[in-house]
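Missing here is one protein chain; the remaining ones are kept as they sit in the complex.
Per-chain numbering from 1; labels A, B, C, D and E assigned in written order.
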Amino acid sequence: MRLLVINPNTSAFVTETVVAEARRVATGDTEIVGVTGTRGAPIIGCRTENAIGTYEAIELAAAYSDDCDAVLLAVSFDSGLYPLRELLAVPVVGMSESAMLTACMLGQKFSMVTFGTRAIPLYEELVDTYGLAARYAGTVSLPPLSEDELRNPSLIIPALVEEIERAVTDRGAESVVLAGAVFAGLSGELKKKVPVPVVDGISTGVRMAEMLAALEFEQPTAGSHARPTRKNLQGVSDKFAALYDKLA
Amino acid sequence: MRLLVINPNTSAFVTETVVAEARRVATGDTEIVGVTGTRGAPIIGCRTENAIGTYEAIELAAAYSDDCDAVLLAVSFDSGLYPLRELLAVPVVGMSESAMLTACMLGQKFSMVTFGTRAIPLYEELVDTYGLAARYAGTVSLPPLSEDELRNPSLIIPALVEEIERAVTDRGAESVVLAGAVFAGLSGELKKKVPVPVVDGISTGVRMAEMLAALEFEQPTAGSHARPTRKNLQGVSDKFAALYDKLA
Amino acid sequence: MRLLVINPNTSAFVTETVVAEARRVATGDTEIVGVTGTRGAPIIGCRTENAIGTYEAIELAAAYSDDCDAVLLAVSFDSGLYPLRELLAVPVVGMSESAMLTACMLGQKFSMVTFGTRAIPLYEELVDTYGLAARYAGTVSLPPLSEDELRNPSLIIPALVEEIERAVTDRGAESVVLAGAVFAGLSGELKKKVPVPVVDGISTGVRMAEMLAALEFEQPTAGSHARPTRKNLQGVSDKFAALYDKLA
Amino acid sequence: MRLLVINPNTSAFVTETVVAEARRVATGDTEIVGVTGTRGAPIIGCRTENAIGTYEAIELAAAYSDDCDAVLLAVSFDSGLYPLRELLAVPVVGMSESAMLTACMLGQKFSMVTFGTRAIPLYEELVDTYGLAARYAGTVSLPPLSEDELRNPSLIIPALVEEIERAVTDRGAESVVLAGAVFAGLSGELKKKVPVPVVDGISTGVRMAEMLAALEFEQPTAGSHARPTRKNLQGVSDKFAALYDKLA
Amino acid sequence: MRLLVINPNTSAFVTETVVAEARRVATGDTEIVGVTGTRGAPIIGCRTENAIGTYEAIELAAAYSDDCDAVLLAVSFDSGLYPLRELLAVPVVGMSESAMLTACMLGQKFSMVTFGTRAIPLYEELVDTYGLAARYAGTVSLPPLSEDELRNPSLIIPALVEEIERAVTDRGAESVVLAGAVFAGLSGELKKKVPVPVVDGISTGVRMAEMLAALEFEQPTAGSHARPTRKNLQGVSDKFAALYDKLA
Partner (left out) sequence: MRLLVINPNTSAFVTETVVAEARRVATGDTEIVGVTGTRGAPIIGCRTENAIGTYEAIELAAAYSDDCDAVLLAVSFDSGLYPLRELLAVPVVGMSESAMLTACMLGQKFSMVTFGTRAIPLYEELVDTYGLAARYAGTVSLPPLSEDELRNPSLIIPALVEEIERAVTDRGAESVVLAGAVFAGLSGELKKKVPVPVVDGISTGVRMAEMLAALEFEQPTAGSHARPTRKNLQGVSDKFAALYDKLA
């Protein structure tokens, strides 16, 4: 199968990190294709940038999803997840969604770990969107990352260990979700150092996308995830307008 | 004061309806300026179109909010509300947000009335976003509206009355929110015909925007509604990029 | 319009403070009339005193609301709000209700600031009554106020600033509600000193009462806020019994 | 022990019904003393009347609780429960509170049965106040009762059976609470006719009041149920003012 | 009446402690019969041991409940409560269930006090099972108890006082539940030393079991607490299989 990994951030190095981890965990016959956003912020960090990223994720999917069997959103806000789920005929998985669902199979409550404090309310809202508030032990966060740390996040392993331990002790977290595409690949290094399972949404997302594609679920024809009806879309890319034109 | 009314739908007739109602209810010194989207669907009806509309609302605000004192989002999904709240220094009000908050002052539980069934889960999610689930008695809906009815919604008054009565009897609704910018101005005709107050978010939105502007609340400098930090935005309009450039 | 401001506390100096602030924020044509309780505690501080104040608020409304166009409850427990909403044909707004609803338009979660710890559970119950638990970041409190501080609350500005900052840092509050009629008028002084918007329910309450009166919502004829049916009330004031006698 | 049964309705026949049932279920050494309200409505049926009844319950307790060992509120809205719990040194139990708590030991979800529809939202709010929403299967209701039926509620046994069966079948109720002091004593007749346990709050309330008195719990000295502090109360009965005067 | 007190722990000394307290608080005509588990852990401390204890509680009830009028589960996880409620024709009460329900009549929010941290999530889940999350102020815990302390828990009174005070101050607990059958009988010593009521589920459980037996509620014939239907049970005790064989 062919898995399109969409990074709606405009930082190509994030895509590279993510694609490397995706390839590492994918089963043998899965081809990983990564694309990077061309609209918006280098690293999405607030609601405005998330709104641009959401739109960009849709445009990227319109442009690149033609021959893929599933889509993974490689952005910790899962920007564009629900729109894409209704728009595309193939399964779409968000990295944080899949990480949270997996965390639920590994412990009673999970915490998220991020950097900076600004995004904490956004992760809390994401948890609410997924209806998982009862499983959520709150988000702990590192100081904002430097450009250097963003590009080489293994530098922050000790700080991550400390925050994860704080989540366990103070918040009763029984598993932890790495909230950040840049953290892809760190769970291996972390897992021997902390007392609870650490979940990285890229690895779980690849596996869940594979599962959904393999089990061949039908896209719904009823409800809010059914495909939209044909409309005349103005001002979007030709590819996107064309995709909409082909709808019933 | 100057109130920018943003309709991120691409239908100018909706803007006209909305602006007329806004002018009718505004207090003496409020100037109403309406703008219409140029990207996306004529009438937003699903998650994908809402995602485009959200981005478009931000672009419209970047383009037109320079000398306004407040913004009203004239779209029943309040597309772009939270991003704009962090991005702009002036108050931003969503029509459904203000209608729901007002409905809470008029009865114990409110229902929403819309057309078509597809948007029902989206309104439910909007209610959840606003943390008002405990006040929500569910959404009732008319059949999808014809082009004729969209342009002349007073045609559907009898059907609206019937649905509102159903919300009262079956769901215990004690007030009702009209979910649809096209319904602007109908509450006057409806109110004598149904047993509970009917709230139209354009009229309440204008008044609440006036209140927020008059009371001169400061934009927060902490939390998720503080202004974003300066970043290099790619692929957006020059006006939007410039606005972002001016941030601290 | 004529706005009746009911203070069911038996302290006239609170009414004076409140009326002054109400007059300051009211739009030009609004006349403010203040009345003070004659039954109960000087400053309501517990459930028993709130129960007396609730009854007293109703008696005050029965006595004074004849020619008013709206009512504002100038007591931070909104004592009597729901009863008055069903009893009177004009809109009734509670100062804390309007402050909380406004706070929801200014940030994601709000905290309340009060004095003493005894009332904290009562404010939490009030938040629950309004169905706003999902927007509530908890209440912070100053030590109990001295008579001097109650009469001149600007003395406690530094302590308020400290508590508000604590709410922002420790609880993630993105806006703050002043819980106390005695705080009326302090938000102006506070707002430049703290990082999030500060909401005083007297100013928002006046504006919301004006809005509800202007938009001329009908009192419901169904549900729990419809007017009561005529009954023979014993042991209440003649004015109240007469009001009840006029019901259908 | 001596149990004061307070009926804040102004209908003496309700007190008689309630006292008879209380005496039937009390253990040997419990003396039952009933008092009837002299302020408010014959049968409390809306928020306004409930507010009066709440104040009246406190006045009745101030007047009559001197030598009692516990108090039972014989009104299905438990009017005055929390104020009395903080004001009196002896245990206070609400008939609906005790019925709901008992219903939780008899089935997974309980429904309430009342008459008329107006009080349904009030019972729902009472359930919320007690934090039992997760155990609540909704309220079913008979048509409003005639004077005759109020005085001889065994007339409505067939209608009650029908509504209870509806609660079981349509709402999944596994136990049922009789919401109405006038229903005292009916559970015996009902229980053989319906498929789930029927709980009458007078019988459970008497037993729970006996239990609380026997186990000699201390009144808290912290929190919102601690006794109020001494204050000068205006406009209340001498007995009530005196009780307040004796506080610390 | 005859009350069977089931301790599914395999420690006879716990049964002795519990039975002594049960006899102390029971009314005159109640005979207390205690039984101890023969399968599982000495003191249940985790999910696995709770699962064994749940099965053991059922086997003990099958073996010993023949001529009893009610059952009290003397284990703080209430292991087996819901199964026994459907299986037996007599009332079944859990010690923590009855303590929590009683705590709700003594304060607005209750905390639990236990030893060790491992069981905290289990108590939280128990609170959720009973639908009491809105009344729950969290669990505080002592260090794990030594064998000596388990057998003579009055040694830990000072530590309990300290934790209870922490629950009051830090969590706003207004009443406290002793979570542990070994704590039976300690509430008397504790109550003068802490500012809120302390509830021990053995004493409340005995009284509530007496109440349910006295009021003669019918076992439901509908819903999930109706008696199971006859089935051929394999691999259980003969007594249990026989009990199941007698079902309809």
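Note that a contact is a pair of C-beta atoms (placed from the backbone, for glycine too) under 8 Å apart; a residue touches a chain by one contact, two chains touch by 3 or more.
Computed from a predicted model, the values in this text were never measured in an experiment.
**Student:** Of the listed residues E:31, E:66, E:128 or E:245, which contacts the missing chain in the full complex?
**Tutor:** The missing chain is touched by E:128.
**Student:** In the whole complex, not just what's shown, which of A:49, A:69 or A:174 touches the removed chain?
**Tutor:** With A:49, A:69 or A:174 as choices, the missing chain is touched by A:174.
**Student:** Write down which of E:55, E:110, E:136 or E:217 is the residue touching the left-out chain.
**Tutor:** Answering carefully, the residue with contact to the hidden chain is E:55.
**Student:** Could you list which residues of chain A touch the chain missing from the display?
**Tutor:** Residues of chain A in touch with the missing chain: 25, 27, 91, 93, 97-98, 101-102, 104-108, 128, 130-135, 168, 172-175, 191-192, 195-199, 203-204, 207-208, 211-212, 214-226.
**Student:** Across the whole complex, list the residues on chain B that are touched by the chain not included here.
**Tutor:** For chain B, the residues touching the absent chain are 120-121, 125, 128.
**Student:** Suppose we count only contacts with the excluded chain; which residues of chain D make the list?
**Tutor:** Within chain D, the residues touching the omitted chain are 108-109, 134, 172, 174.
Criterion: only the chains that are shown with their structure count from here on.
**Student:** For chain B and chain D, which third chains touch each of them?
**Tutor:** Expected: C.
**Student:** So how far apart, in whole Å, are chain C and chain E when each is placed at the average of its C-alpha atoms?
**Tutor:** Here chain C and chain E have centroids separated by 44 Å.
**Student:** Rounded to a whole Å, what is the gap between the Cα centroids of chain A and chain B?
**Tutor:** About 29 Å, centre to centre.
**Student:** Which residues does chain E have that touch at least 2 chains other than itself?
**Tutor:** 108, 128, 134, 172, 174
**Student:** Once you draw an edge for every pair of touching chains, what topology comes out, line, ring, star, complete or other?
**Tutor:** other
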